[in-house]
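Once you've had a glance at the structure underneath, I'll fire off some questions.
With one protein chain removed, the remaining protein chains of the complex are shown where they sit.
Labels for the chains are A and B, by order of writing; each one numbers its residues from 1.
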Amino acid sequence: MTDTYLLLILGAALFCIGVMGALTLRNAIRILMCIELMLNGANVTLIAAASSMPETSGVGQSMVVFAIAVAAAETVIGLGAIVAMYRAKGWVTLEKFNLMKW
Amino acid sequence: MEHALAEIIHESGSILPTILAIISIAIPFIGFLIIGIFGKIAKKRAPLLGTIFIGISMLISFVVLLLTIKAGVPSQELSFTWLQTGNYVLDFGFRVDQLSAVMLVVVTVISFLVHLFSIDYMHGDTGIARYYAELQMFTTAMLGVVTSTNLAQLFFFWELVGLCSYLLIGFWFHKKSAFQAAKKAFFVTKIGDVGLFIGMLIIFVQGDVNGIHTLNLAQLPAAVKSIALVTPALVTIIPLSIFAGAVGKSAQFPLHVWLPNAMEGPTPVSALIHAATMVAAGIFLTARIMDLFVLDLSGTALIVVRLFGAFTAFFAATIATVQDDIKKVLAYSTISQLGYMIMSLGVFHHSHGALIPIGYTPALFHLMNHAFFKANLFLGSGSVIHATHTQNMHEMGGLYKKMPITGLTFVIASLALAGLFPLAGFWSKDAILTSLANTLSDGWVSWVPFILALCAAFLTPYYMTRCVWLTFFGKPRKPNHAHEASWKTTLPLITLAVLSVLIGFVGAPFFGELFQRFVFFHEFEHEVVNWTIIFGSTGIIFAAVFLGLAIYAFGWLKREKLIRAFRPIYVFLKNKWFIDEAWTFIAIKPLFGISKLALWIDVYIIDGIVNGTAWFAGKLGQLIYWFDSSVVDGLVNFMGWITVQFSNLVKWFDENIVDGMVNSLAHTFGFFGKYTRRMQTGFVSNYAAIMFVSIAIALIVVAIFIF
Partner (left out) sequence: MTLPQIVFLVMAVFALVFAGLTVTVRNVVHSIVCLICCLLFIAGIYISFHADFIAAAQIAIYVGAIAILILFATMFTHDPTGDKLSHLNRQSILGVFVALALFGSIVYFFIGTNKFDQNQTKDSPMMAIKPINFVELREYNEKGETSVKVIGDILYGKKGKQAGYAIPVEMASFMLLAAIIGGIEMAKKKEDEV
């Protein structure tokens, strides 16, 4: 149970907590926050892999840089969508958006 | 021109008269066709056209007569074979001999004058085109009769004449009396025609001329002679049966009954047909077959003819004395005069074992004269009727002042009819009486006709005086507005009156006896003048006229007193000797009885058989129907029932099994779908959950199996 393993487990745990939140929460904003958690979990896993290979740790960190950029962009878009949803309906409860129900 | 003509006509029998005769026959026929076809369009022109046609035909007849007079012999025959079967030959041809030439002229002249008279008389009648067409046809037929060479052809034209007479008598066919009169004329003459036909048949079948059976007029004597070798009795019967046709056509007793009724037709028709021409056809026929009569050496045939004629002449004259209708007087007068002619044809001499009919020429001479003055009388009566609109003489009177031309011509013609010297009737009537007187030595067969003829000679002037006086003289019994008609009416009257005066001289003994030299039987007979007859007949005429005037003009003998005195005779005469009633009893009632019997047979027996057969057929049909409906249809229905059951089975199979399979398949899908569609919740988190679960599963699977 080396540190690398622990960091990997942390990353997996963060990811799974984020999954749990994404699946169980009602407010769309909070689901977006849990998606941020999932992304962070992925980032942590990347850092764990990068740090286990010190010679090439820069590569892993570069990937994390990109991942953070992507996370930011995706958050912007998601929030814009949620604001548009709020404008259209007046609420952002994801449970109520079930027009595609059979 | 004269030289050429002489050359032509001095051949024995030139063809020119025949050709001209054919043309003069054809012209009225063409007129008939034109007026008949276009008559409806050209109603105004039909009279003029018809008159012109007949005028042309008349002129041609004059030429024919002149040619025949110059030639002195009959013209050449122009004929072709009409029908031939083995030895039986009928030819069709035309020939003009002296008698034909005279008849041609007489017929066309009177026809022309009648056409002219009718222009005014029939003016305004809606059927005027039909009238003229029928007149033309009649003229054609009559001219055909007088120029025929074959007895069958003569019969053909004879019947055609009868048809035209029927059409013209019944011209005003809306009137019941008119069309009934037409029917009567046709049927009565048809009875005579039966005799004619039987005679023709006997000659045609039995007669044998060098192995050929023919009806050519020239060969008739030879045919009858060949029959006489086998059956002598036929030599009397054949001419008499042919004579029966003449009895019908010339209105002799007992077939005279149609002529008084024929007065229903228009008066010009009466003038043409029933005075001058058609009735003369019977005389003509008898004259034509005179050769056959003289074959009967016993003279029986001719005596029968003579007696018929004499009796007719007498009895018709008696009836004429009590007629009130002017046309009926003239009708009976015609019958009487025809009787004279028939009687004259039956007068003969025995000489050298042969019979010489000395009355042949006088009869034909009287025929010609009678045609003219009788036509004049009829046309005059037509003018009178047209003016006074009545036919009853007792309603007329005093017309002489108002219609002088009609009156004068009427008087002249009636004097001619009476036989006053020197008018036409005198010469011909006296010729007849003279020829009859010359045979008085033969016994009662000559005396009886002679007495009857003298009585008729007395009665004729009497009834004509009565007629003339009642019509033209005295005070008008009924007011009328009579006036003379146009020249188209008076010209024919004047013409005929002139002819009535002058025509007699062609046959007068002191003026050359032209007629006798022209028309004769085998040889010219010079007539001996019998002064007794001349003076006696003149005396009779004066006495009769005096009696007539005494009763009607001077009023010395009152008519009513005479009627009361002689009441039975009056009634007998007034009812025309009850001959019509006799005919009804003898012929009409049995005929009706036979037809009723025939009807009974037809209705009960024949129709009974037919109905019985139909009933039987019906029963048979019912049997077949039963068989069909129960047996055959039963079979068919059973087959149908089986088919229905089978189709029910198939239906069960189809509904339950086939459809069941299909439905169960659908239900399976539906069943699964009901549950699987719940997967689509529309809830994104559900989808995400499924996704993550599958990721987890995939990771585990990969981890286990690959790594």
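The criterion applied here is as follows: a residue touches a chain if its C-beta (ideal position, glycine included) is under 8 Å from a C-beta of that chain, and two chains touch if they have at least 3 such contacts.
It should be emphasised that the depicted structure is a prediction, and the values quoted were computed from it without experimental measurement.
Engineer: List every residue of chain A that touches the chain not included in the displayed model.
Structural biologist: Within chain A, the residues that touch the unshown chain are 2-10, 12-30, 32-34, 36-37, 40, 43-44, 47-59, 61-62, 64-66, 68-77, 79-87, 90-95.
Engineer: Provide the residue numbers of chain B that touch the chain removed from this figure.
Structural biologist: 683, 685-686, 689, 692-693, 695-697, 699-700, 702-703, 706-707
Here is the rule we go by: only the chains that are shown with their structure count from here on.
Engineer: Averaging over Cα atoms per chain, report the distance between chain A and chain B in Å.
Structural biologist: Spacing between the chain centres: roughly 136 Å.
Engineer: Chain B touches which residues of chain A in the complex?
Structural biologist: Residues 19, 22-24, 31, 94-95, 97-102.
Engineer: In the complex, go through chain B and note every residue touching chain A.
Structural biologist: 677-678, 680-685, 688-689, 692
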